[in-house]
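Every protein chain but one is kept in place in this view of the complex.
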């Protein structure tokens, strides 16, 4: 059940007043069962009633889902009178006791409801899926926000890093997990089992976080290539026909893809943990590997380039370069070393400038940059014609960047990044950025 | 580290002003590390800093623990000004938005702190142990209640039934788990490995709930004997020399012991779930088993007997019976069938009356009765000279009771029990209770 | 390394006298290491030397393999003098002692050599592979038979049914095993992962035997469809678009494919065990399933039909039918119910006659029939247009047969089959066979 189809269903779902009434009735029936789960009876019958409640929900016709979430959002709120009283008591006399009373009064019964539903087999999975649906339709149904908040609060506890296991994914992994990788991979699509198999060979690594209640569902996974020297282009890494290299000769681990799998766990992030934990683990297995770096897209670069085009002092070279890359489908010019070189000379300084200085709300404008810089990585190197796929040209103008993870520096880098709003970058990157026309003092006259 | 020793350490711990100051310093140092875990740095360094924070705490000298909990209880409270403002906003205009703001403001940062600590290996275990210590000293340190509340709130989420696994414990179980059974068993002490082995033979069953983060720690376990006919005495069940019977001939499963293992999880109960889930599982494995019942102590009976002695109309038989059982060490009289029978006749109606009618705050006075009746069981049968151990004589006057679990009746029984404050009991038990002198209309004249 | 390529390599391998000499030298070097493994040193250094010996063998250039097997077959024979003496001693005085001496003298050292090689990691797998190579070239190298015999003797012990585990293969199975299914499937080829996935859905079952030393290698596997009523055609079973049915409604398990995976284990058969063990296991999981039957090709039918064509009394109908099916590529006629029916009427009696009466050396001419009848199944039903694939038309003239396994009858059926050389068949099959022109008394006049 994908988000788009859910939204489509919502749109499709309510057509006539008659249908609407029927959907309401359906939804109400399930809400009643859920309500009984919160009663004394729910306490004693435990998992049995939880199972019934979950089944009733899962069997709801698509047309009744929106009505159901509406009622779920409206009901199960904290008792207003009790909460007012608790507020008053705290205002009158802030104390551990009045605080405790307030904490108790403010928790919505919906949370207890979700905790009880979770007792049913498949409960965790169904709740994650429910949040996915809610999130996907939040724009149209802003009042569902309360459902989202309550689930997010629970998930923050349930999916605590302490409960996750880091597992290597390889060709010994069950097919039911592997097919999820094919399905979820968000950075460089996996074209099928053969492509997947190449990515799991002995010179590649794939790791994922799993939660005990979702044994067949990776929460997030990362793909790594074990290579000599920091990779400067993605296509050779992805090519299924690349010969398998001897991992024991590798000196560099290149993280070339990281994918959050569960839309329903949005905001409960483990990505920053995964990347560093994998680096540490690889370092133990391969003592020769000293460099840990990404090969990342710069997804906002081309867009930004267009947006600043006006403010660029249009030298003929710049104009030519921008014109050249305008059409992502046109790759003819790449074959000429001369023209490629000429574009490179123009774009590299611009891109360095973009990564180091293009800000939005005091943070780098590029969202991939934000992620890695927030993790304590530094901007290391730009690579020209590193992703010549049409998507790579369209978003990143063919460039890719290596973010470097030095485990002994991540805290320090992070500190600089957070406190001084400064992007940590290699000398070369800073040099390049300075070359950029945008970095030049405005020429007067 | 047992609760008593912790209290003793607390008492012992602070002796001189000098020592007190040193303990304060020690504690403060750890609190500072914990505080840094809540900072931005805690976010980026993740499990690494959590590990340091946990280690620092675990290495605290005993003398500094009380000071540490004091500081932990004082610090990490919600921001008072922000909370006041959130209260005001909600009072002024109760809405999902103001509620969300209030919910956010009211959560103590201590909870986030514990969530981050939990990322460290061994974190969950250390937090459960911390709560055990806090609970054991709560009477002397009432302000530690906030620590207890925050942990309890997290544990309610973390130890949700949906995350627990029900596992059979037998002779194939690792020794590290089995020794915990010997250590924890609270109802009928296990005297050693030989005793344990008998309880795990093929005509016995033992099941426990486990949590993935505490793989070697049973949370609660139940011991079952597979027998013909409802057992009427505990000593034969426990006797290590009882020949092993063929479980396939059994028609009854007798639950003779249920033990909560983790003091630190007090109040996060799974007992009611365990008993019914085990009944269901046994029913599937042994289709011939139709009866599921306990063989339980009546721990409050002897005490109650003494307390009502004054209001009993002292017939000579009653007086004699009460005198006979007064000294638990005296078991001479049991050997005479006649005297045993005479005591039986007096005690049975009294005990039936106790179980069915002796109430405290609208609930049965006997705490074991409360547990099983609250689970939807019914009081089925009294057994005379069923536990002749000194503890059994002292607390239960040698009687034991079978609570009967009929899976198709537990909801209904529970309903009656909760709504009508009525104890569900067999016909025979009700007859016995009516015979009791306390049930007689007061004789006038 | 597939058998054909090995033969090709053999053919390719020895070209010039110079190359031949080099190959001999290569081979001799490895034989020397193998010989040292049999010495005292092999005893003390154990797995270490075994590993070296195995590696040396696995690194042999292709061109040297034939020379190697030649030397392996020549060397390592029992000591002739000692064996002669043992023969004489036994002839002179047959006794347990002289028998034991003879048994000892007759065992070729090659067997002990293989046992020691097996200590190396990957040893078992390499030896199975070695036998596969030897078997594939036995026609050209008849003296390699001794290698084959020694390995076969060991494998009979090593791959004893008592050491195999029966495991369900499904979508939770590691990909490394699943890809072997795609590779090995010999009856109805698996076209890829999507095809495989359909065959592992909840209304299908796949079971395989595994050996602990070859954890990623199925030895043999069987595919089963859980259906209502005995299937009468294979294409619907194999169609990836067939909706998944509810297995709990099934009353019949149809074994539609069984594949021996390891050429190197030829003759060490487990197939007859697998089919019955799977039937038993399915019966336990699905009590409603009462019928266990195959849907099998009749691979010798068309060939036999051609061979007997001359002896058939050529009625016009028979002639027409035979002409119709002659060209497997022509399937036009199937679309006309009338012509299909006409062919059916002719072929069914012929095929029944073929299965029940066409013999070769006192056994059924059809090798699939031999397998199932030898297992104690009975010929149950013929199905017309049951396999319309080109292979199905070519070999089985579009027919398939159900062999019925009644677990309580297999011993009895087997007895009849072995002792009386009689094919056990359903009433209907016998009736059909009697209708066949070949079964008619020869018409005189």
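As written, the chain order gives the labels A, B and C, with residue 1 at the start of each chain.
Note that a contact is a pair of C-beta atoms (placed from the backbone, for glycine too) under 8 Å apart; a residue touches a chain by one contact, two chains touch by 3 or more.
Note that the coordinates shown come from a computational prediction; the quantities given were computed from them, not determined experimentally.
Considering the whole complex, the hidden chain is in touch with B, C. From the options B:21, B:58, B:82 or B:176, the residue with contact to the unseen chain in the full assembly is B:176. When the whole complex is considered, the residue among C:100, C:189, C:323 or C:359 that touches the unshown chain is C:100.
In the full complex, chain C makes contact with the omitted chain through residues 40-41, 43-47, 77-78, 80, 83-84, 87-88, 90-91, 94, 96, 99-100, 102-103, 106-108, 115, 118-120, 123-124, 143, 145-146, 149, 153-154, 156-158, 160-163, 212-213, 272-273, 276-277, 374-376, 410-411, 414-415, 418.
Contact between chain B and the unshown chain involves residues 171-176, 178, 192-193, 197, 216.
The working rule: only the chains that are shown with their structure count from here on.
The distance from the centre of chain A to the centre of chain C, with each centre set as the mean of the Cα atoms, comes to 50 Å.
Chain centres here are Cα means. That of chain B falls 60 Å from that of chain C. In chain A, no residue touches two or more other chains.
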